[in-house]
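Here the complex is missing one protein chain, while the rest keep their positions.
Presenting subunit A:
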């Protein structure tokens, strides 16, 4: 994952002159452009169709329905889904769930990532081995014992803590922090130690400001996990007042009672509300997947 972060930075330096030289390469260039355009259309069309469908007052699933028709536009689907799912409550629940996971991951993840990268202590190898091991154990396989422990034994069903607990520290984010802290030059830390700075001070005022891009990457990666998560909150929230939007919308889909005039319109309106924050955040910050000016901290 970390490699992907820097990949564009490297790409920008790629020599453009090697692309599209000579006739056979040109044919290949056209072919790959066609493939890329087709793939982009296939990737994006469902999103376009989601928005168009959410705005139709009369559902039109024909070919003409794929184009917005001014006579058939409405925001009624949004109020229809809001009548069935309290969108504000569901969004607040999603926000608390996601925010809790983000806070824990940033705070504890930076600490352990720094320790794994920069500190010599007994047991470091074991902690790192555990970090790699948990990536292999798929979460769903733990769902039954976790359900028994968290919902039954600890009584944390319909509770934000119970929702957050299994995701509290994202191991992928820990791994990213470690990789970024590793990339910092050793001289930086030697100098800080010679100057008498303690580890907490070194971490807070020297290392942390240099790994801001990692923080942003970790936030973006961690955000989509709990925001999009369905299975776990679905298992432990039965009270609609505590359900995140993904769960509330899924329950609406699976019980798609035709009690609204345009059930698909309502589903798509809910889908737009659920998809928009993650997509917007990703598009807004996508350039931060790119720049990693780590070298600037050492030179000079």
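Simple rule for what comes next: contacts are C-beta pairs under 8 Å (C-beta built on N, C-alpha and C of every residue); 3 or more make two chains touch, one makes a residue touch a chain; residues count from 1.
Assume contacts and distances are computed from a predicted model.
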| item | value |
| --- | --- |
| Choices "Anti-sigma factor antagonist", "Sugar ABC transporter permease", "Cytochrome c oxidase subunit 1" or "Pyruvate,water dikinase" - which one is the UniProt name of the chain not shown | "Sugar ABC transporter permease" |
| Omitted-chain contact residue, chosen from A:75, A:127, A:161 or A:261 | A:127 |
| From A:176, A:192 or A:267, residue that would touch the chain that is not displayed | A:267 |
| Interface with the undisplayed chain - residues on subunit A | 3-4, 7-8, 10-11, 16, 18-20, 24-25, 28-29, 32-33, 35-36, 39-40, 42-44, 46-47, 49-50, 53, 61-63, 65-66, 108-109, 111-112, 114-116, 119-124, 127, 130, 134, 136-149, 152-153, 155, 165-166, 168-169, 174, 199-200, 224, 227-228, 230-231, 235, 246, 249-250, 253-254, 264, 267-268, 270-272, 274-275, 278-279, 282-283, 286-287 |
